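All protein chains but one are shown at their positions in the complex.
Right after this comes chain A.
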Amino acid sequence: MRGGPVPILRLGDTLVTGLLNELDDSSALALAEELTDRIVSDRARGVLIDISRVEIIDSFVARALMELSTMAQLLGARVVVAGMRPAVAITLVELGIELKGVETALNAEQGMSALGWRHSSSGLQEPPT
């Protein structure tokens, strides 16, 4: 048996997962391992990591995110980190931490659409011509 406390869901060829408030060494490793395995086994082309629950991101978590996205890219999948809180963004900038190479999106919905998904309820959208 494997895995951290966070489930990894598959939607088409996109994997969806999230981070909880605390991320320690072992769970970061577990997440990286499970995620890379799943990318290969599910032949995923995209990964969405929702971090809207995360209230504090320190250099450790930032590095974990960067590593995850590099690993995924090596396996041919794009990673989008979605839903960062304003306070978290400010802290990161003040600490001088750049999430280099990590794609970001405002929320899960926009992250999914960035990964090539289009939501079916197009009430707000212009219909494609």
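To be clear about the criterion, contacts are C-beta pairs under 8 Å (C-beta built on N, C-alpha and C of every residue); 3 or more make two chains touch, one makes a residue touch a chain; residues count from 1.
One rule holds for everything that comes next: contacts and distances are computed from a predicted model.
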Options "Outer membrane lipoprotein carrier protein LolA", "ABC-type sugar transport system permease subunit", "HEAT repeat domain-containing protein" or "RsbT co-antagonist protein RsbR": UniProt name of the undisplayed chain: "RsbT co-antagonist protein RsbR"
Touch list for chain A against the chain that is not drawn: 12, 45-46, 78, 80-86, 88-90, 92-94, 98-99, 101-107, 110-111, 113-120, 124-126, 128
